[in-house]
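What follows is part of the complex, with its chains left where they were.
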Amino acid sequence: MQNTFLVIIEILGTLAFAISGIRLASAKRFDWFGAYVVGLITAIGGGTLRDVLLDLPPFWMLNWSYMAVTGVALLLVIVFGRYLIRMQNTFFIFDTIGLALFVVVGIEKTLAEHYPFWVAIIMGTITGAAGGVMRDILINEVPLIFRRDIYAMACAVGGLVYWIGWLCGWQVYILEILTAATVIGIRLAAVQYHWGLPVLKGEMDVDGGPKS
Amino acid sequence: MQNTFLVIIEILGTLAFAISGIRLASAKRFDWFGAYVVGLITAIGGGTLRDVLLDLPPFWMLNWSYMAVTGVALLLVIVFGRYLIRMQNTFFIFDTIGLALFVVVGIEKTLAEHYPFWVAIIMGTITGAAGGVMRDILINEVPLIFRRDIYAMACAVGGLVYWIGWLCGWQVYILEILTAATVIGIRLAAVQYHWGLPVLKGEMDVDGGPKS
């Protein structure tokens, strides 16, 4: 019962991540194959980087469902293209719930490998946010999460909540719910109220440095 | 005898991949070192990603010949620069034969690690196509395989042929020949007849999404 629920969330989250990648690829006039690859990497890129850093087998190599869900995402974009724009908010919800789940999975997989909590928070953030960075590199854009509203920050704060709850000795399922709620809450509020982090002021002379 | 033949194919394929990277780097006015690195990553990037995902030691760290072949490629471009353009077709043949070999190697290395066939097909495609994607990221271009003619698709179909043949119980060397022939055939036909996959239509509003 509880497991079925988590599987459904993971499928919806993967679908939303893949669709976000495929739609950005379509704006760059990628062909179907290119769009599929960008969608796939958006969905599984963060978890893959986490697994490589933790020296675990990449999760998607153990279960073909991520390939299939990305295929469904491509089909949806091909068939319903224009209509999906009106469903923006639905996908945003899926995406946010998926993000929250990915963060929790990333944290717990890292703790299971006996890494300390600060590594787990980084891995939770990587699981949630790195796929979007890879997507933006593939379509040759500056990664948006580095410039716009609070996305990766929501993952990191969620991870912090997990840690604090754990220090308080709370039970795992409470930690999971609190973490997910934090990620979702911050993400929703950030978009609703246009929260953003301060931007670093560019220096005029920045390209003149000896390192660069 | 058979081994010598495969070694020669691998050297020619590596050479063709490296030259493709070095020539694109030269168009961006990279220096010799930069061109060498781009050529090297074009040639070994796909196999390296495969080996990291399979948790194997990267193949080029066990044999210095890939470094040397890339050095020869750089020398050829430096010395014969303009003349190489006229040899376009020769390099295209090397490149295509190398691609076919890389796909077969990627499939068989993955099966040897006891992964299922669908993972092997993905790894065959990664071995053949990911180096070119890394090359395009390094020279700061949108990866061409996502937009132009059928390249990675040929790898994937070749992998499918391997799987079908295996299900039919055919012998390994026949599977290898059929897979290579499929990759080469599709690739040649795609360039000859300008085959391409359908392009996803861009949505006007694509940048307005909440995820992006």
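Points worth noting:
All chains are identified by letter, namely A and B, in their written order; residue positions are counted from 1 within each chain.
As a working rule, a contact is a pair of C-beta atoms (placed from the backbone, for glycine too) under 8 Å apart; a residue touches a chain by one contact, two chains touch by 3 or more.
Note that the structure is predicted; figures quoted are calculated from it, not measured.
In this structure file the full complex is assembled from 3 copies of one chain, 2 of which are shown.
In this text, only the chains that are shown with their structure count from here on.
Rounded to whole angstrom, the centroid-to-centroid distance between subunit A and subunit B, based on C-alpha atoms, equals 29 Å. The touching residues of subunit A, counted against subunit B in their complex, run 16-17, 20, 22-35, 37-38, 48, 52, 55, 57-58, 61, 64, 67, 77-78, 81-82, 84-85, 88-89, 91-92, 95, 132, 137-140, 144, 148, 191.
The part of subunit B that touches subunit A in the complex is made up of residues 52-53, 55, 115-116, 118-119, 122, 133, 137, 140-143, 145-148, 150, 152-153, 196-203, 205-212.
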